[in-house]
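With one protein chain held back, the other chains of the complex are shown just where they sit.
The first chain written gets the first letter, and so on, giving A, B, C, D and E; residue counts start at 1 in each chain.
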Amino acid sequence: MTDSEQYRVRQEPFYRQQGNEVALYAAAYAARLPVMVKGPTGCGKSRFIEYMAWKLDRPLITVACNEDMTASDLVGRYLLEAGGTRWLDGPLTTAARIGAICYLDEIVEARQDTTVVIHPLTDHRRTLPLDKKGELLRAHVDFQLVISYNPGYQSLMKDLKQSTKQRFTAFDFDYPEAELEATILASESGIDRALAAQLVAVGTAARRLKGHGLDEGVSTRLLVYAATLVRHGVAAGDACRMALVRPITDDRDIRETLEHAIDAIFA
Amino acid sequence: MTDSEQYRVRQEPFYRQQGNEVALYAAAYAARLPVMVKGPTGCGKSRFIEYMAWKLDRPLITVACNEDMTASDLVGRYLLEAGGTRWLDGPLTTAARIGAICYLDEIVEARQDTTVVIHPLTDHRRTLPLDKKGELLRAHVDFQLVISYNPGYQSLMKDLKQSTKQRFTAFDFDYPEAELEATILASESGIDRALAAQLVAVGTAARRLKGHGLDEGVSTRLLVYAATLVRHGVAAGDACRMALVRPITDDRDIRETLEHAIDAIFA
Amino acid sequence: MTDSEQYRVRQEPFYRQQGNEVALYAAAYAARLPVMVKGPTGCGKSRFIEYMAWKLDRPLITVACNEDMTASDLVGRYLLEAGGTRWLDGPLTTAARIGAICYLDEIVEARQDTTVVIHPLTDHRRTLPLDKKGELLRAHVDFQLVISYNPGYQSLMKDLKQSTKQRFTAFDFDYPEAELEATILASESGIDRALAAQLVAVGTAARRLKGHGLDEGVSTRLLVYAATLVRHGVAAGDACRMALVRPITDDRDIRETLEHAIDAIFA
Amino acid sequence: MTDSEQYRVRQEPFYRQQGNEVALYAAAYAARLPVMVKGPTGCGKSRFIEYMAWKLDRPLITVACNEDMTASDLVGRYLLEAGGTRWLDGPLTTAARIGAICYLDEIVEARQDTTVVIHPLTDHRRTLPLDKKGELLRAHVDFQLVISYNPGYQSLMKDLKQSTKQRFTAFDFDYPEAELEATILASESGIDRALAAQLVAVGTAARRLKGHGLDEGVSTRLLVYAATLVRHGVAAGDACRMALVRPITDDRDIRETLEHAIDAIFA
Amino acid sequence: MTDSEQYRVRQEPFYRQQGNEVALYAAAYAARLPVMVKGPTGCGKSRFIEYMAWKLDRPLITVACNEDMTASDLVGRYLLEAGGTRWLDGPLTTAARIGAICYLDEIVEARQDTTVVIHPLTDHRRTLPLDKKGELLRAHVDFQLVISYNPGYQSLMKDLKQSTKQRFTAFDFDYPEAELEATILASESGIDRALAAQLVAVGTAARRLKGHGLDEGVSTRLLVYAATLVRHGVAAGDACRMALVRPITDDRDIRETLEHAIDAIFA
Partner (left out) sequence: MTDSEQYRVRQEPFYRQQGNEVALYAAAYAARLPVMVKGPTGCGKSRFIEYMAWKLDRPLITVACNEDMTASDLVGRYLLEAGGTRWLDGPLTTAARIGAICYLDEIVEARQDTTVVIHPLTDHRRTLPLDKKGELLRAHVDFQLVISYNPGYQSLMKDLKQSTKQRFTAFDFDYPEAELEATILASESGIDRALAAQLVAVGTAARRLKGHGLDEGVSTRLLVYAATLVRHGVAAGDACRMALVRPITDDRDIRETLEHAIDAIFA
């Protein structure tokens, strides 16, 4: 089926296992249990799901949730056409029909109607009522629902309801430990391991400031950016400033602390 | 009638009675009194209604309410088509026409217009005014309205109005006592009773923390998830962490307490 | 006229007069003065209006107001059809055209535009400007406007404006005194007077708790529910719990007090 | 022109002058100055404008403003029809075209876009830009704009902007003094002057409570209601309770005070 | 071009220069710099722009901004027609196309999207992206943007952003000094200079109360109203009350102070 092919992950995504998460996810998928992946921004949650979709050979439909997203954006809507209206499945409906893994990224950003609409897909019913169409869709046997969730961000005002949380099995993620992270940097950017280790050292310094002036540490993604800039001829210090300092803070003191770390590491 | 068949519960749902609720519900249905089912998340409220619909041989139309749901989503709307507009009954209207049980799940999540729209269906009138269509629908003689309600969640801002509450007879639900819950786990997942009892012990430990750091205990549903993971080859400890710890809390202390309980029970 | 017939009250509704309200209402109708009925939920306000419509032989159009209701929902709107747009009268416009009694239930729930739109229908003008249609509708000579209002619910944020209040004559309603209420219970459910009196005693006990932990007492409607359940074979205690306790409170202490009352009365 | 005739005041409205307001209004109209009428609810502001429209032989278009009213509701909008869209003038545009007096009742209730849209009609430009139609409408030479305004209601949040106020000449209104008010009651309801004077005495008593528990006194309109009920055979005391007490307050003490006044006056 | 003619100022507007503002504006227009005119309500800001448009022989398109105005109201939108949709330029787009002066009156009232949409028209780009049409409009060489702004009204919540302010050259306006204001009154209403001077004296008295109970003084426009009423036969005291007292305040003390001033001046 064409739809299905479009969402197939074509190449093995680069992913290094941190524990036994691959086997555990495979078991959850085998039982078709809904999965929640938790962890800070840019630590590889999306990459893991992409990898599992490739490994399990399932199409993957990713939806970046946001506070203006409505249930209709997930489920579908009627389009007006020459000969009347035509129903257009939303990404969640498509996934349920073709048996894809549906990955709702940063689900808490969405309005509550989107979180409630997934409930009947996450219990023994495995159905999705398309109320506007008068259809009760029974999910494809291969369909699975996955959501991501960054606990650090949640406030009292914006959190998943217990009645949603209690519908998922969960995985904890974090930044990879130093050795592995250096390997990732070298593989993704093409710089040598020594330099990669130095950049990881800068990242480690920045992560220590989390909660002491920084809301969040430096993600693996930003470290890969810095490595890539160096690979394109930018001096290491400039690359660190562009990718690891300026994007994450405007605080003068924090910036100075980070500059000192950079100077010390690349001295 | 096709519509009616689509909403028929095809197989007897697995349900173990906790008291005389089956007989009481049957009496309420015989008098066509509206019913409210109250209780914590994942304790089996929806399953009970599904079971009663099967037992009474009535179609069941379930609507997951949410704060973006409007009266039109329940009642119906006009669709634009090639030859003009066509009226499409909403799920509540369909239920009233075909004589189904209409189950509005988590009604307090909905906007107030949806709660007011059900009023004339819940008193001696048993009518539903389709104002936009200019039709006064008299409900099918077999129609019944059921709503669910989780008292633990309600705040001053979001509660049912007295003028709504005073239109329902009510049932209280809670998690099943330990023996029954173990039986449920064994039946649903296929694991043996001894292991099921151990998992129920973990659930009991978690439920004791409710109000002492946990907003809500562990639901029967999550216990079934854990049992299912074990059945798919996951170690008991890993299964508990995936299904009973990580989904419900990120608090370090609570997590530790739960880990201790798991270690003790599976030691 | 077809429309008119659809809204005719077909059978004499069961209604027991509490004072001289029938004669006073008849005078207000004779002068076509707008009427406001005030009182707690489920005390018989809607039933009284239904009864008067039957007695005066006028069609009755009831609208359950809600906070998402707009002036267009009352007045009417254009519908898109094959050959262009078609105007559809709303319930208020229909009532003004056919000379019905228009009963706006819980008017304060509505948005202010709906309360302002009724102003020219409630003074010497007796007109309804259909601005979107460019028509100034002069009300049928038999048309009358009635609104209901529960003073107990109103807050500073949600109250009728003085410029609206000062357009109505008003009736005060309350729960019927015990003798009459027992008669109503017996008539409506078919149980005997002795049992009816016992249920009324439970209701009286609950009403004494209003303001001492209960927002609202038990309505006559809930007493009828309890009577009906008994009539369908439910034990009196169970019927009271289902209809008079659980729907109105989750407070442990209040529930206990009510249980004691039930035990004492049915001992 | 048909439109114009529809808005013509057909009969001389009953109006008793309180001072020289008729001559002053005539001068303001002769100079086509915009007019603001100020005063409490139900004191006869709308009646005065109706009277002046009749006296000056101008069509009158009245708009009851409300907080959901948009500029489009005043100015006009496109309607979809079989052969495309058709522009429909709003009431303000119609008034500006046919040379009517346009009376915006309770203007502060409207959203600010409606108050700004009238600005170019109230200075030397006397134009109304129909932006959506690409037309700059120059008002008919007989057009005049009138707004009403109840100073007692205004709060800091909801008041006319100075840039709007400074575009109007203004009239102050209040309830008529006792003699005149009794004459009005007698004329409008057909009761005799003695009884009318007694009802006015009740009204005077109620107005003394304004600011001492009552937000607003009793309007002339409510006094006319009471008189009308008496004329239809209702006892004076009952008529006062229905029209002068219950609609305006639920406060037990205030109600008692008013009851005493009624008893004393009709003793 | 027809559009252009419709917006041409046909007659020289009455305008008396207060300083060298005419020459300075001409220089700003010659350099096509955006202009902001600041000052209290009714002091002649709009009249000045109208005068300059006449003097520079440019069409003038005025838009009264309001908080419900969206970028689409300024830029344009698609209209549905028989043969599909048709794009309709908004007033800003029309002005940019035909080389008009576009005057956005009370810009801070508008939503922020309207203030951001003007940015690319106010720097070296002089472009207007019509995103919905996929067109990048380059402004006509004669186009100029003018906004008005009343500093007295602005609050913390509603102010122009610095990134908007820093795109305009600015003019300060105020009420004309007494001699000039009397000349304006005499010219506009036709009353004699002596009486005009007396009315200006009343205005001066009122303006002294600004900040001492009055939010804003009396505008030149209201003085012209008073003069016009006198010209139509209204007594000077009545004219002052109608045009200078009642529209601007309901405060008893302030009204008394103003009455004393009127009595003294016209004694």
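In this section, a residue touches a chain if its C-beta (ideal position, glycine included) is under 8 Å from a C-beta of that chain, and two chains touch if they have at least 3 such contacts.
Everything numeric here is computed off the predicted structure, so don't read it as measured data.
**Q** Please pick, from A:138, A:193 or A:246, the residue that touches the omitted chain in the full complex.
**A** If we include the chain that is not displayed, A:246 is the one touching it.
**Q** Quick one: which of A:67, A:177 or A:256 touches the chain that's been left out?
**A** In the full complex, the listed residue that touches the missing chain is A:67.
**Q** In the complete complex, which positions of chain E touch the hidden chain?
**A** Considering the whole complex, chain E reaches the absent chain at 20, 24, 27-28, 30-31, 33, 36, 38, 70-71, 78, 80, 83-85, 111-113, 115-117, 119-120, 123, 129, 131-132, 134, 136, 151, 161-163, 165-172.
**Q** On chain A, where is the contact patch with the chain that was removed from view?
**A** 3, 6-7, 41-42, 46, 62-69, 73, 79-83, 88-91, 94, 105-106, 109, 150, 153, 215-216, 218-219, 221-222, 225, 228-229, 231-234, 238, 242-243, 246-248, 250
Here is the rule we use: only the chains that are shown with their structure count from here on.
**Q** Report, in whole Å, the distance between the mean C-alpha point of chain B and the mean C-alpha point of chain E.
**A** Result: the chain centres lie 60 Å from each other.
**Q** Taking the mean of the CA coordinates per chain, how far is chain A from chain B in Å?
**A** 30
**Q** With centres defined as the mean C-alpha position, give me the chain A-chain E separation in Å.
**A** Going by mean C-alpha positions, chain A sits 52 Å from chain E.
**Q** Pull out every residue in chain B that's touching 2 or more other chains.
**A** If we look for residues of chain B contacting two or more partner chains, we find 80, 83.
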